[in-house]
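Report on the following structure.
Yeah, one chain of the complex is gone here, protein chain that is, but the others are all in their spots.
Chain nomenclature is as follows: A and B, assigned in order of appearance, with residue numbering initiated at 1 for each chain independently.
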Amino acid sequence: MTHAPSLASPKQTWGALTVKLLVLLVAALLLFAPFLFQDTRSIEVAARICVFIVLVASYDVLIGYTGIVSFAHTMFFGFGAYGAAIALRTMGPGWDAIALGASVGCVISIVVAAAIGLLSLRVKAIFFAMITLAAASVVMVLASQLSQITGGEDGITYKTPAVFKTAYKLLVDDHGKVVRWFGVKINGKLAAYYFVYASCFALFLVMLRLVGSPIGTVLKAIRENEARAEAIGYRVVAYRTFVFCFSAVVASLAGTIYAIWLKYTGPKTALSFTIMIDILLMVVIGGMGTMWGAVIGAVLLVLAQYYLRDLMGSAAEALVNVPLAPQVLAPDRWLFWLGIIFILLVYNFPKGIAGTLADKGASR
Amino acid sequence: MSLLSLNAIETAIGQYAVLHQVSLEVCEGGVFVLLGRNGAGKTTTLRSIMGLWRPSAGSVVFQGQDMRGLHTAEIARLGIAYVPESMGIFGGLTVEENLILATRNGRFDQERLKRIWQLFPALERFWSKQAWSLSGGQKQMLSVARAIIEPRKLILVDEPTKGLAPAIVDAMMEAFRDISQTTTILLVEQNFEFAKSLGRDMAVIEDGRVVHTGSMADFARDTALQNRLLSLSAS
Partner (left out) sequence: MGQTQQEGALEPLKSTLQRLGGVNLLPFAVAVIAFVLIGAPSSWVTLTVAGLAMGMMLFLMASGLSLIFGLMDVLNFGHSAFISFGAFVAASVLAWLGGWLGADSLVLNALAVFCAFAAAILFGLAGGWFFEVVIIKPVYRDHLRQILITMGALIVAEQMILALWGGSPMTVPRPAFLTGSILLGDVAIEVYRIFAFLLGLAVYLALYWLLNRSRLGLLIRAGVEDREMVEALGFRIDRLFVGVFMLGSALAALGGAMWAGYETLITPALGGQMMIVVFIVVIIGGLGSVEGTLLGAIMVGLVANYVGFLAPKLALASNMLLMMAILMWRPNGLRPAVT
């Protein structure tokens, strides 16, 4: 049985197998994260990883599978997050508010993506990148200007459905106290985490389905040779606009999920250009053009964000007497190092970790 | 004596191997014609000589010098000019600017300029017009003029008669006859009549391989061979 797939697809290498095993491992670790790592920070990290896997994978559908470079991905993430946030604040904590916020976020994302796409996907790729960058920056400015609606720089805090409250007792024992499994309280926080996990898992499966479908093949054909794809009879602009809208919707839903988890939405968590840079780093480090790469990139970078900074902080303190070392090793400078790693990766391993690993053991 | 020789060159565009073991000997003087169907590899051969595409194997030797690893600009400076099929005219530049760019030091040799004006009177007439406003034939003249504004040893010309009116084709033929008195021409041509009346030596390329090489006079007599090798372009 285990031989069958490798015989059927000769491309299967031990490297590709390793990648898939790694991703399975990540999925399993995330599934049991609340039980394996029992502190609040770890569960924050786990939830962030889930959301960013979806966000990065949806970006990879654009950049890796279709060859479109957009800098507006956080904008769509923000539409979803702000949609849910504004609905939850005005309508109160309920599922109806979440549904409405999520749908409004999706609709706005589709409309904006279609507008940008139809206006500029027919021009040069480089124009498109510039236009998305300009659009994203305008939305960012608008969000901080329209403070009555968006809360400006401070953002919005709100309540989510009661079942997600930390104090909510999901399972109670005979004494009315919350049940513990393996020392973990079965409370609303846990429910919220599994809500994030399940919705992200579902979205990821949808994307896997898309890239594995005939549409995914067409997208790759467009990326490889646009003129030829057009000549064969595929309407390149229509396909590209569709993909742009699709990834915008997924990003928007990821934004909604993250907004529900955080119970706060502001420019820093949902719109800032730093998130865009994070996504870029994740997709390149993980590997463009494979969904598995998105998983690896998101895990590595979120872990680095949370734990590498501490490491750099202690390194900076240790080297306090070496000139310039404290400045470049300061925890705030971690982007400097990531930027350098990023450049080196694009030069030397343009396929990222997943792609490079998958080529290992190839018979050629 | 051999001016240019290709020794078993192999050129690939992307992952598609276009030329397979192409070998040619172009002797000094006269017109050497490269015939073959569309997509046979004629343009690729010219571009490989010019260093615009790099052969992955084999060598291109010009006047005894192996040109492997030379930059296109250095190859040009050895005395090779290129008239591409697209003509390569700078549309935003005037006729004068197009020509002066092709001179080595930014000054015209008045003798040569006069000769060019004689060959192609239209260029004098539109001297300070922007080149995009020229007709197709005039652009072709400008492209050829650019190749001969400086003394060259070899001119590579890619399908100069494509899409031109018969009258202009005749003018072009005169021009090439005149140029070939002093300069060797390697001509890629689909118009067999044109090629036949100009060519001294010739070769036929098919599917990236040289399938025939010899003198044009012999080839022109052998209609059976023509039909076999050029069935498309002879019609």
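The criterion applied here is as follows: contacts are C-beta pairs under 8 Å (C-beta built on N, C-alpha and C of every residue); 3 or more make two chains touch, one makes a residue touch a chain.
Keep in mind it's a predicted model, so treat the numbers as computed, not measured.
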Touched by the hidden chain, restricted to displayed chains: A, B
Candidate in contact with the missing chain, chosen from A:Ile275, A:Leu338 or A:Leu357: A:Leu338
Candidates B:Ile9, B:Val22, B:Leu35 or B:Ala102 - the one touching the absent chain: B:Ala102
Sole contact to the chain not displayed, among A:Val69, A:Ala114 or A:Leu308: A:Val69
Hidden partner chain, touching residue among A:Ala129, A:Leu170, A:Leu208 or A:Ala315: A:Ala129
Of B:Ala12, B:Cys27 or B:Ala76, the residue in touch with the unshown chain: B:Ala76
Candidate in contact with the missing chain, chosen from A:Tyr168, A:Tyr194, A:Tyr234 or A:Phe273: A:Phe273
Subunit A residues touching the omitted chain (full complex): 63, 67, 69, 119-120, 122-123, 125-127, 129-131, 133-135, 137-138, 141-142, 145, 273, 277, 280, 284, 327-328, 330, 332-333, 335-336, 338-340, 342-343, 346-347, 350
Subunit B, residues in touch with the chain not shown (by the definition above): 50, 52, 71-73, 76-77, 81-82, 84, 88, 90-93, 97, 100-102, 104, 106, 132, 146
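By our rule, only the chains that are shown with their structure count from here on.
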Whole-Å gap between the CA centroids of subunit A and subunit B: 55
